[in-house]
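Could you have a look at this structure, given as structure tokens, before my questions?
Complex shown without one protein chain; remaining protein chains in place.
Up next, chain A:
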Amino acid sequence: MITIEAATQTFKARGGRVHALQDIDLTIGAGEFVAVIGRSGCGKSTLLRLIGGLLKPTGGRVTVAGDRVTTPRRDVAMVFQRPALLPWRSVLDNVLLPVEIFGWSRAQHRRQAQNLLEMTGLGGFAKRLPHELSGGMQQRVSLCRALIQGPKVMLMDEPFSALDALTREELAVELQRIHMELGTTVVFVTHSIQEAVLLADRVAVLSARPGRLRKVIGIDIPRPRSFGHNAHLEEVAGASAELHHLLLAEEGAAHHPA
């Protein structure tokens, strides 16, 4: 579904060029859930924007569904760190925003929007304004807004990082359910190891400055997964430990090879 070949991104900055990403190679299959994890400033958001067509790579190429990405595509939806809802629009009208912008029929998508809201537990809030909702509910609305595009690929940029811990877990479990139901390909940027292990088929670990792909780890735990007690505590602990090691040992990695 997504191929990234030798993608490199540099930005002009004061005092020279900043290498945000260097020679990233990654192939993501249809329906796969890939988490991208790394410290802040490792270029993980940049990687997401390359796939989403919001940035053009300075080197290498990115394709989605076989086509080279040059501009944003309608079958690729983005979910941002903040809900980015329009405060004057009702919840339902916020979900229908992409429909309007794409010039699709509002009438035809109305029911679908309502269904999405019900799927995320917001059925009774369609007419409310965003500020009447909690942060977690707002982020659910933005998830519905992405899903109304009927996306083949969802790009999520630390979508739960601005929420409190419990809401974050709740939404992660919900996202897993939605992903299992719809089978959308998801690229999920996070700095939470816990989230990555719960959600991802594979976790791509990026190292910082320049952002390089350090390692891709497969998480072979059957779904549905859950936080807390379950039958796979050992596998979860193993994967978490490995990710911890990769992320924390980064600074001294050259001197203390694993």
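Keep in mind that, in the parts below, a contact is a pair of C-beta atoms (placed from the backbone, for glycine too) under 8 Å apart; a residue touches a chain by one contact, two chains touch by 3 or more; residues count from 1.
Everything below uses one rule, namely that contacts and distances are computed from a predicted model.
A.B. asks: The hidden chain: which UniProt name fits, "histidine kinase", "4Fe-4S dicluster domain-containing protein", "ABC transporter permease" or "aminomethyltransferase"?
C.D. replies: Per the UniProt record, that chain is "ABC transporter permease".
A.B. asks: Considering the complete complex, identify which of A:Ala30, A:Ile101, A:Ala165 or A:Leu233 is in touch with the unshown chain.
C.D. replies: A:Ile101
A.B. asks: Among A:Met1, A:Ala84, A:Leu182 or A:Val216, which residue is in touch with the absent chain?
C.D. replies: Candidates A:Met1, A:Ala84, A:Leu182 or A:Val216; residue touching the omitted chain: A:Ala84.
A.B. asks: Residues of chain A in contact with the chain that isn't shown?
C.D. replies: Against the missing chain, chain A presents residues 52, 54, 71-72, 74, 77-78, 80-82, 84, 86-88, 97-98, 100-102, 129, 131-132.
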